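== chain A ==
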Amino acid sequence: MTLALVETAAKIAFVFGLNIGVFAPLLGWVERKQSAVMQDRIGADRADVFGFTIIGLFHTMSDTIKLIFKEDFIPRGADRIMHTAAPALALIPALVAFTVIPFGGHYTLWGHNVNLVVADLDVGALFVFAISSLAAYGVVLAGWSSNNNWSFLGGLRAAAQMFSYEVAMGLTIIGLVMFYQSLSLVTIVEKQNEFWHWGIIWHWPAFILYFTCAIAENKRIPFDVPEAESELVAGYFTEYSGMKFIMFWMAEFVEVVTISALCVVLFFGGHHLPFVTDAELISGLGGALYPNFANLAAMGIGILTFIVKVIILIFIQMTIRWTLPRFRYDQVMALGWKLVLPASLIWIFIVGVGILSGIMPRP
Partner candidate 1 sequence: MITVNHYIALSAVLFVIGVVGVLTRRNIIIVMMSIEIMLNAANLLLVTFARQSGDMTGHVFVFMVMAVAAAEAARGACDHPRVVQEPRDGGY
Partner candidate 2 sequence: MSEQPKKDYDFHKEHHTELLTVNMGPSHPATHGTVKFMLALDGETIENIEVDVGYLHRGFEKECEAQTWTGVFPYTDRLDYLASVINNVGYAMTVEKLIGITTPERCQYIRVITSELARMGAHFTCLGAGALELGALTAFIYFVEAREMVWDLIESVCGARLTHNYVRIGGLTSDLPDGFAGNVKTTFKECRRLWIDFDKLLTKNRIFLDRMRDVGGISSADAKAWGFTGPCLRAAGVPYDVRRAEPYLVYDRVDFEIPVGETGDNYDRFQVRLEEIEQSMRIVEQCLVQMPEGPVNVNNPEWRQPSKDLSSGNIEYMIHHFKNVLEGIHVPKGEAYQAVEGANGELGYYIVSNGSGYPVKMRVRPPCFPITSALPMLIKGRLIADLIPTFDMLNLIGGECDR
């Protein structure tokens, strides 16, 4: 009991620490530096501690400190409670969604079975969608409560966009669920033990559709119409400052990580190395002689593999963000309803036929 509690606490600490402590600030830095590299610039590199700038990493720190001490501004006529609650409503779902994502496999350490996921839910994939559907509330309420026409328009756009793409996003992974016969993300990862069972091999069309939907759900360029700064000033968070602004900013980055992690779990074999199954890895590390240490090493390698895959997907998202221009609002909706939704329905049909006819052997 105590051991299980400690284990859960450790996993929660790991996931949240990874997200808030490492990924969110690091992404701020990556976004700046990557854009700088892509745009022939140097990028932020001035903040220093005793003369050391460590390629601009201190900027994330100084930004955080600056924003914490900024005035927390609530516009006149705004709904104070909702205005304050909205950033939290945006950030919390993004963090909670990570609880069902397995960042490693099963390992036996000194007789104790460790399953590297905070909550192994039977409905893991559904849980992620359920929680991410709540993230829309934060955005909508932020737009509504700011008492600003531009924010309001941004909130409406965000609501329409997020709810539309949620539908399409749910449908894109139905084919995958049919293939792996489970909604549990842990089971899906287990079934991708062999490289040829990875989701991307058979389900690359679903990956493209899912990734599109996920970026749209996250409201990043080219789908950033709710916060299109040239049209709506800054959309739903126009009237936010200080810590509340940071929370929207972090919510966006945490969602980038969550999307990447979910993609890795669904399509890229989770923590699995390509061409090496877990059992082979453990035996290759000397599992027969030192089972505990081999398991521990495999666990480390698994987590590392997972993080590397996540980082690669984040990199792809950032590249997209710095390359493409933005859609128009009606084009976003048309893409969602007229292209992604029918395409995912057709893909479900194709997967169904493939499974029934035996062309797509289920793992």
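For anyone wondering why these and not others, all candidates are chains of the complex that A comes from, given by their letters.
Please note the rule applied: a contact is a pair of C-beta atoms (placed from the backbone, for glycine too) under 8 Å apart; a residue touches a chain by one contact, two chains touch by 3 or more; residues count from 1.
Keep in mind the model is a prediction, meaning the values are calculated, not measured.
Of the candidates listed (1 or 2), only one touches chain A in this complex, namely 2.
Chain A meets candidate 2 in the complex at residues 35, 38-41, 149-150, 153, 157, 221-222, 224-225, 228-231, 233, 322-331.
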